[in-house]
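Moving on to subunit A:
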Amino acid sequence: MTSILPLTLSGATVKRGKKTLLGPVDMTVSPRGFTIILGPNGAGKTTLLRALHGLEHLDSGSARWQVPLRDARSRQGFVFQAPVMMRRNVRDSLAYPLIVHGVRRKEARQRAGLWAEKIGLGDMLDQAASQLSGGEKQKLALARALIRDPEILFLDEPCANLDGRATREIEAILQTAQANGTRILMSTHDIGQARRLASDVVFLMGGRIIETGPATTFFHTPSTPQAVALLNGDIVE
Partner candidate 1 sequence: MIRVFALISTLCLTLFASVAQAQTLKLAVTTSFNNSGLSDVLLPAIKQDTGIEVQLLIVGTGQALRLGKAGDVDAILVHSRAAEEAFVAEGYGTYRREIMYNDFVLIGPAEDPAGISGAPTATQALQRIFGQQAVFVSRGDDSGTHKMERTLWTAAGLEPDTFKGWYRPVGAGMGAALNTASGMNAYLMADRASWLNFANKGDLALLYAGDPVLFNQYAFIPVDPARFPHVKNNLVQKLESWLTSERAAGLINGYQINGETLFTFNANPVP
Partner candidate 2 sequence: MNEILEGLKAASWLVLTFDSDLVEITLRSLQVTLTAVAIASLIGLPLGAWLAVHRFRHRRATIALLNALMGLPPVVVGLVVYLLLSRAGPFGVLDLLFTPTAMILAQIVIVTPLIASISHQAMRDLWASYHDLLISISTRKRQRIATLLWDGRRALITAALAGFGRAIGEVGAIMIVGGNIEHATRVLTTAIALETGKGNFDLALGLGFVLIALAILVNVTTHMIGRTESEGKW
């Protein structure tokens, strides 16, 4: 099976009415790595992730995968900042993406059980997803996005509302996934998290890419004054 990556975004813009939320943006997502997207609120991080995943209509430019869009879509995962919980229990929430894509119900439920163990929800299989804690919900959303072994996983500030322990658990899951070959793109406000996880960095402001490159370069020798300010802990807006 040919890889869906690299993904090439060229001249992409997204507008809401007259306001430009993103772009024009050019970027290439290579087959391997862990990209962290940094930037202040309103910089366009969410819009960029959604545009890459195909949830946003591009007002100009294009996003091109190595395979037709139809095939590419089902080999991606997305974790939203506010996790969308279905009105189902933990087991059925995890089994849902598998069943939708033709896995037999019995096998799907079995695999859902294994994933629930992995994320520490093994004894909550029959509990309603909506009744989980914030951290549990986000872990469930992450497992749901990973359960079909996507080639690329997008995460939109998944740890924004979580405490240290839940954040650590999520980072561990992500590192395992990356080790297994999943390409990851994730936005965050947390510089510390960026330093822990990133193999490369995209720094956004005002809907445009200000600076991008390998994580070591970005953190040690930032080339733009905005990046320097961000890394100094100044307020960037």
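Everything that follows uses one rule, which is that contacts are C-beta pairs under 8 Å (C-beta built on N, C-alpha and C of every residue); 3 or more make two chains touch, one makes a residue touch a chain; residues count from 1.
For anyone wondering why these and not others, all candidates are chains of the complex that A comes from, given by their letters.
These numbers come from a predicted model, not from an experiment.
Of the candidates listed (1 or 2), only one touches subunit A in this complex, namely 2. Taken in their complex, subunit A has these residues touching candidate 2: 53, 55, 73-74, 76-78, 80, 84, 86-89, 96-97, 100, 126-131, 145.
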